[in-house]
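Please read the structure below before turning to the comments.
All protein chains but one are shown at their positions in the complex.
The chains carry the letters A, B, C and D, assigned in the order they are written, with residues numbered from 1 in each.
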Amino acid sequence: MTTTRTDTATPSAPTAQRARAGGLIRWVLDPANLADWAALVGLVVLVVVFQALNSSFLSAGNIQSMLVAAAILVVLAVGQTFVVATAGIDLSIASVMTLAAVVFGTVFASGAGLLVAALAALATGALVGLANGLVISKGRITDFIVTLGTLSAASGLALIIADGKPRTIISGPLLRLATGHVGIFGYSFLIALVIAVVAHVVLFHTRFGTYVLATGGNAEAASATGVPTARIKTAVYVIAGVLAGIASILLVARVGAAEPAANTAFLLNSVAAVVLGGVSLFGGRATIVGPVIGALLLTALVNGLTLLGVSQFYQPLSVGVVVVLAAFLTRFQK
Amino acid sequence: MTTTRTDTATPSAPTAQRARAGGLIRWVLDPANLADWAALVGLVVLVVVFQALNSSFLSAGNIQSMLVAAAILVVLAVGQTFVVATAGIDLSIASVMTLAAVVFGTVFASGAGLLVAALAALATGALVGLANGLVISKGRITDFIVTLGTLSAASGLALIIADGKPRTIISGPLLRLATGHVGIFGYSFLIALVIAVVAHVVLFHTRFGTYVLATGGNAEAASATGVPTARIKTAVYVIAGVLAGIASILLVARVGAAEPAANTAFLLNSVAAVVLGGVSLFGGRATIVGPVIGALLLTALVNGLTLLGVSQFYQPLSVGVVVVLAAFLTRFQK
Amino acid sequence: ACGSDDSSSGSSAAAQTGKVAAVIKGLDNPFFQTMESGIKQAASTGGTSVTIQAATAITDTSGQADKLSGLAGQDYKCFIINPITGTNLVQGLAQISAKNVPIVNIDSPVDADAAKSANAKIATYIGTDNTAAGELAGKQMSTILPGGGKVALIGGISGDVTSGARLDGFKKGIASNISIVQTVAADWDRQTALTKATDILTAQPDLKGFFVANDDMGLGVAKAISNAGKTGRIKVISVDGNKDAFEAVKTGDLSAVVAQFPYVIGSMGMEACEAAMQGKTLPQSVDAPVQVVTKDNVDKALSSAPKPGESYTDPFAELLK
Amino acid sequence: MSDTTAAPAVPLIHDVPADAILTVEDAAIAFGQVRALKGASMHARRGEVTAIVGDNGAGKSTLIRCISGVHAPDSGRITFDGHEVEFKTPHAARDAGIETVHQNLALVEDLTVWQNLFLNREIVRGVGPLRLLDRRAMRSRADEMVSSLAVNVPAVGSRVRRLSGGQRQAVSICRAAGFASKLIIMDEPTAALGVQETARVEELITRLKSEGHAILLISHNFAQVLRLSDAVWVMRAGRCVAGRRTAQTDGDEIVGLITGARAGDIPVEAA
Partner (left out) sequence: MSDTTAAPAVPLIHDVPADAILTVEDAAIAFGQVRALKGASMHARRGEVTAIVGDNGAGKSTLIRCISGVHAPDSGRITFDGHEVEFKTPHAARDAGIETVHQNLALVEDLTVWQNLFLNREIVRGVGPLRLLDRRAMRSRADEMVSSLAVNVPAVGSRVRRLSGGQRQAVSICRAAGFASKLIIMDEPTAALGVQETARVEELITRLKSEGHAILLISHNFAQVLRLSDAVWVMRAGRCVAGRRTAQTDGDEIVGLITGARAGDIPVEAA
């Protein structure tokens, strides 16, 4: 029996080398990887179509306002990606953002500085995320129902803390955060971008990231290998919570007030961005680039329809159709 | 080598016999099956607590109005169960109900009879369901994103058809449907009950039901065995659509108008009822009793909180906490 | 409006180069549909072209802001806005003001401090104070319940600004012998209002009346009362002024409706824009008509809907003459 | 053809019998970059056990998945029972009379043992649209089927998820054997089985063969292959490099063919 590599080892070894050498192009065109590019292709198509129909679509001003408008969704989608990568879902992400915004507003109004208020918002997000994570991983309750409960509870808490009323926040630094920009990149979009880059590094270049994907791919196998799956599950909800906290600051800066009425559109859009980004809801496979592009796509879609003056009743219809069409590109996914 | 059953065959064979003989009690107490009863236990606890705090909770009148209020959710939850059993999710179920209601109203207002209008509503549901199903199973697009698209598209269509305005529907038979009752059972609840019973028989006593569970449990294995998984996937979305159509008739009868309102609460509640009912979102395991009880639990919860006069700000908080507590009972689930 | 014809032919030249953009609130609420048709009607009379955008939901504050920023970069000569909250549109407004484009604020007011700090200039405000509308409803409740009694309040989505203002106004308007036993949120949804009202009827057997934050929910509450066979014995007052609600007043399902005439708000907003584009000076703030519609005046209200049955002052029509 | 090192036995490849129940000609399939089959040809005869052997990753499972309708080959021809076939789905293959025990077992973990056994073969009562499952009948039939193969018989009402590795395999084999078919394909059926269970499965295979069924057996166990099979095919790197009548070969030749130490009957290295 031969123990050296015989030349019958042909079927896959050279293939692998070829793949490495042949490089990017072949990899990109491989149907299995096309899914990762679906959102990008969708975005490009959308941009081309809108630009053809309305030349101001790609004006610097409009690009800037689109990017700023997308910032909150990008941050939430990144948080949602971590949760989805472990085969979970965080339905409370938008409500936690609302709660954190209200906490921010209350702390700020009480005279504490901006920094203290911001830290309070982050802490709120982290705490709710921790609660979610512990109940899900230790209590072994389905994520869907736990975060649905938190969705309700967090909006209730927000109402109680704010006494049902929005609180106007007027602050110079916040205003600059909302309106300042470097070139066509608004500050808030830059913050979102930095978060996305860090998230990418964490997910693909640290142990923690590998554990997240392993937990999502096969929790049983991962834990048999010694991966602390319960702790990883908890951690991703904390991450989602903290990012919801960051998003809340961007939101307060953007709308100039801390409001207790929950913005439910962000919830479905955050998941939609993740799915359009080619991330499987069954966990184990994820990218950060995908969801970010997904979020940009959803924002560009609404912006474009508004620019084209599509009547308000026809907008939901168009959004629905375009979302499904964009998703058609992910059909190559396993 | 022995080919007869040796007595070393002890570990499982007699156990099985014992289980069959020992019967219900042991089966019920088996932690693995407790999950199936979680919703029921939750419901009973809730009823006991509410009755202790407010004696009118279990009055015949209140029970009747709770059951009627639960009817629509029961019908939707049954539809959602079929979809979830195949490891899918139908986010469009509430919007389809809205669309069907608007179609119902428009057809009815155009002078066609009640029956024609009802058939039109059912056909609308079936068509949208078919579209969902075909895109998901043939197009191989993630259910989440397809039904999210349909959610948006269906509500847009509803707005367009209704021109954004509610249409008052005055009809004797519809009024009887909404208000008539046999004992404490309103007609609409009876309809929901019949649907649930039929659904139970279909899911557990027909080939189709077995295929649904097999598709959800392991689509690859099921299709290797020759189960037409694509057709089964399509079928469950059609079922969900038709049930959304039936729900729309109950809705129009209940409020006396066909409105293009969003009805998002029904979406989340339909999934919550299914999950509280012990059905796994990963597919393959389902009951009908569970989601029905889950729907009753959610309805009783809101009813009880309102009876107790819990303030509007504290209601979302209480709902959230109770939902998570109820879900704690499903923690024994695999 | 016929007098405005000649001036509008002058302005229509301006109007052809000057399109108007309107951003209003939630999509699925008839109140805003009526407002939209008011805007459109006035635009077609004035020969102006208008783009109307709406938020996807009544809570979609940032979505509404996104839509306004999208339009703000475009070449519109006047903006009509109905913000969901006092501040959510401020950034877009700052952008618009920087280009010196006039802004007409209708229905819900923009927070004055926030507008000032962002350098956003509001040309005029047209609307009814929701608190005042609630107060009228409270007074009316006191009138139809002279002996006082228990009433319950049905609001929209918890935390919604409009709903909060209407309910607060109602509390101010009622006499001291009326006690508020319960406040619930029915999410602006007729079915939810029906369910919750049914529950309240069980919980409060001696309830005398409901105040409901909009007509759609009011109709749901009326249905709950008629299901319980108590029509007429329990009073319902709602706010908005939809045609369906007037019909219900006529049949007695609703006791009264505080009508705000979104149609008029919309058309006055459009007229204000036309006037502004002609360079006219606008009054700082204009009260839109409010009317309590009861069985006594409902026929008139119905026949003139969507405009008020009684005359009202429209300073912009004067300006356009 | 490269220089043939005087093979002692007759290569089957050049000798397709007229009564072959299954013939595969030049089947090829690629998954992305991986060419799992590169033109495999083989055949199997009625009433015989035909074995396929080969290294891990040689393409054995892929070949039988092409035959049983799981994959559609990119090119090549499959003839079954006298007709050229192109199964679009496993269902079609099953209808034509091909029953398969897959290597990955293809059981639905959340269904019970009896539900798995009767999946797509349910016993129903009643007529027309009102046909309901006869759960009792299926349970008791399932009990019989499983007891005949397994030693530690699992309760047929328990979910497959809870079974041990060998118990699952027994369920899988029961399913294929329980329903008479023209061709029964078994992909490493005894890999996870204990001694007693393996003996029973071998008995079962012999019985099925004597009843006239054709059997395609993949196995890494040479003793078993030599004991049970009438013909044996050797796969290497996506091709069937050699076929022999079992009686005319021995373990050493087969091992040589598998490792490539011995050249096969077709010019594989040339490709």
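Just so it is clear, a residue touches a chain if its C-beta (ideal position, glycine included) is under 8 Å from a C-beta of that chain, and two chains touch if they have at least 3 such contacts.
Fair warning: this is a prediction, and the values are worked out from it, not measured in the lab.
For the options D:N120, D:T198 or D:S229, the residue in contact with the chain missing from this view is D:T198.
Across A:Q51, A:S223 or A:S311, the single residue that touches the chain missing here is A:S223. From the options D:Q167, D:S181, D:S229 or D:T246, the residue with contact to the unseen chain in the full assembly is D:Q167.
Looking at chain D, the residues touching the absent chain are 31, 34, 54-58, 61, 103-104, 150-152, 154, 158, 162-167, 169-170, 188, 191-198, 220, 222, 237, 255, 258-259. Interface with the hidden chain, as seen from chain A, comprises residues 1-3, 5-6, 8-9, 11-13, 15-16, 19-20, 201, 204-207, 210-211, 213-214, 216-218, 220-228, 284-285, 334.
Definition applied: only the chains that are shown with their structure count from here on.
Each chain gets one centre point, the mean of its Cα atoms, and the points for chain B and chain D are 42 Å apart. One simple way to say how far apart two chains are is to compare their mean CA positions; for chain A and chain B this gives 29 Å. Distance between chain B and chain C, defined via averaged C-alpha coordinates, is recorded as 37 Å. Annotation for chain D: no residues touch two or more other chains. In chain B, 155, 159, 163-164, 312-313, 315-316 are the positions where the chain touches two or more neighbouring chains simultaneously.
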